[in-house]
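This is the structure I want to talk about, given as structure tokens.
Removed: one protein chain of the complex. Kept in place: all other protein chains.
Here is chain A:
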Amino acid sequence: MSFGPHLLLATLEGLVTSAVLALTALGLSLVFGVMRVVNVAHGEFFMLGAVLAWWIASLATGHPAIGFLLALVVSPLIVGAIALVAERLVLRRLDYNPEATIVATIGMLYIIQQLALTFYGPEARPVEAPFSYRILFPWFGYSGYKLSVIAFSAILLLATWFVLTRTRIGLVMRATQYDRETAQAFGIPVGRVYAGVFAMGAMLAAIAAVLIVPIQQAHYLMGLDPLLLSFIVVIIGGLGSLRGTVVAAVLIGLSDGIISVFFSPTLAKIIATMIVAMVLVFRPQGLFGTAAR
């Protein structure tokens, strides 16, 4: 394959990574932005989404699309419910103390992981894609499913943006984020907002995971990579900035795709880590974050 088509292929692969990463990182960023909680267990909600997707799809019979669509709806709901319980039982009792919640979510990480190992096992299992249509470019064929992942993520990101900036729910979330005390003085039940945001963050990770399982198999240790990459994205983009999260996810996803194809995946990781270091040194609030006042 010559350079041009090769680059196109790398770009497409990079965009698939970007799309899934943007959703996952957005969940992490929302939780930190609104609640000031660094959710170390975020990757495990991603893993749970994938493992549950396999389980749900394996229960369904008939066309693979049925199982997949069922998983796309049900798995995030279950993960959201689990996150909600964790929020009420653990984070709220710690009064959302920044240090205590880090330790607590590390605990959650291991608990969820070990439960997955116990009940799901150490195997990696795939979920069949809802359709196997291939787009034929002049130089190569490309998975139609992967393109639909990019499109679906883009729609979901737009929907999140719309909710945050154009609806009352978004207004309430932003008010809670900017000034928790004053928000309460205007009738906003910040406890309930926190619970909702934590569940929503976990659900975004779960949706991303359901989208990825037809491409990459479900495994009980699969949460680590998305967690690290999400942190990278959120640091580069600026915590709590939706635009920054999306831009950084595309940047990291594309550079990962392109550099991995032309050079090596290790180099891609090295460069991503270097970008993080540079951002931390020269622009600690992130590319699109606002400096703390």
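By our rule, a residue touches a chain if its C-beta (ideal position, glycine included) is under 8 Å from a C-beta of that chain, and two chains touch if they have at least 3 such contacts; residues count from 1.
Here is the rule we go by: contacts and distances are computed from a predicted model.
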*If you look up the hidden chain in UniProt, what protein name do you find among "Cytochrome b N-terminal domain-containing protein", "Polar amino acid transport system permease protein", "ABC transporter" or "FAD-binding oxidoreductase"?*
"ABC transporter"
*Of A:Gly107, A:Pro189, A:Pro265 or A:Pro284, which one is in contact with the hidden chain?*
A:Pro189
_With the missing chain put back, one of A:His6, A:Arg36, A:Arg88 or A:Arg174 would touch it. Which one?_
A:Arg174
*Missing-partner contacts on chain A, residue numbers*: 168, 171-172, 174-175, 178-179, 181-190, 290
